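As you look at this complex, bear in mind that one protein chain is not there, while each of the others sits in place.
Moving on to chain A:
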Amino acid sequence: MSILVIADHHNTDLTPVTANVVAAAKAIGGDIHVLVAGAGAQAAADAAAKLEGVSKVLLADNAAYGHQLAENVAALVAELGKGYSHILTGATANGKNIAPRVAALLDVEQISEIIAVESADTFKRPIYAGSAIATVQSSDAIKVITVRGTAFDAVAATGSAAVEAVAEAKDAGLSSFVGEELAASDRPELTAAKVVVAGGRGVGSAEKFDIIYKLADKLGGAVGASRAAVDAGYVPNDLQVGQTGKIVAPELYIAAGISGAIQHLAGMKDSKVIVAINKDEEAPIFQVADYGLVADLFEAVPALEQQL
């Protein structure tokens, strides 16, 4: 068995989820190769080569792959992937965009967002917004899988695999990159943070979100939000935690002014310790919270920040 891991990266750096995906590949067992498809992506390939358990890194360095356009990257992965028993990638926006296209090109099904490896062909994955866990078995010749990063502990960066260049490069000519608007932030990445402080509709405005940022900074954590807070314009949408946003599982998740709808819980209920601060003692968030504080968040959050 051999496994191809598609690296999630920004050319100059590897996103942390790749180390979690390699951990899932190790759980499956077999020779692990990592593909870095990008433009000017030598640094990302070097970082991938250090991941423990990786035996080879394939670097496809071409302008066609610079912005991870699915039409171009999927064609490359489907071509290279024919020689592997498993193709794995993180369940990130990028992984979700590319992997199903690869699966269809190979005429196999895809298993989305696995949280556990039972054996080389059997996996666990959440369905119905995490309300149920399905165990599925695939008899496809090549198993295309996306991995929920927070469900696997990252491998260490102690390896030293060889980096090999992949010559083939084609631009499908179907799509082109126009531009991007990235939210600037010095805080840790939401999905990798040990502490997440999240605010909801109860925070009331973009200005008042400041107390959430302050508490997050005090704890060295990331800021998250519910969909209500994003839709109300308090924070940008990449901070949304939930079924349709990011899935996080930090050591500590503090939910302030968040009622706890099923869709939000789907994104955070695997956190180690959950703290809920809400005025409404009937709020569903208290059913999953380890520590609940029925209080006005405008008093409790600053007080918490001061006392930590």
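Going forward, a contact is a pair of C-beta atoms (placed from the backbone, for glycine too) under 8 Å apart; a residue touches a chain by one contact, two chains touch by 3 or more; residues count from 1.
We take it that contacts and distances are computed from a predicted model.
The subunit not displayed here is recorded in UniProt as "Electron transfer flavoprotein subunit beta", chosen from "Sulfite reductase", "Electron transfer flavoprotein subunit beta", "Ring-1,2-phenylacetyl-CoA epoxidase subunit PaaA" or "pre-crRNA processing endonuclease". Within the whole complex, the absent chain has one touching residue among A:A27, A:A43, A:A104 or A:A169, and that is A:A104.
Per the touch definition above, the residue from A:N62, A:S138 or A:S259 contacting the chain not shown is A:S138. For the chain left out of this panel, the touching residue among A:A120, A:V166 or A:L293 is A:L293. As for the chain not pictured, it touches chain A at residues 67, 69-71, 74, 92-94, 96-105, 107-113, 122, 126-140, 172-183, 191, 195, 219, 227, 230-231, 236-238, 243-244, 246, 251-252, 262-263, 269, 272-275, 281, 286, 288-295, 300, 303-304, 307-308.
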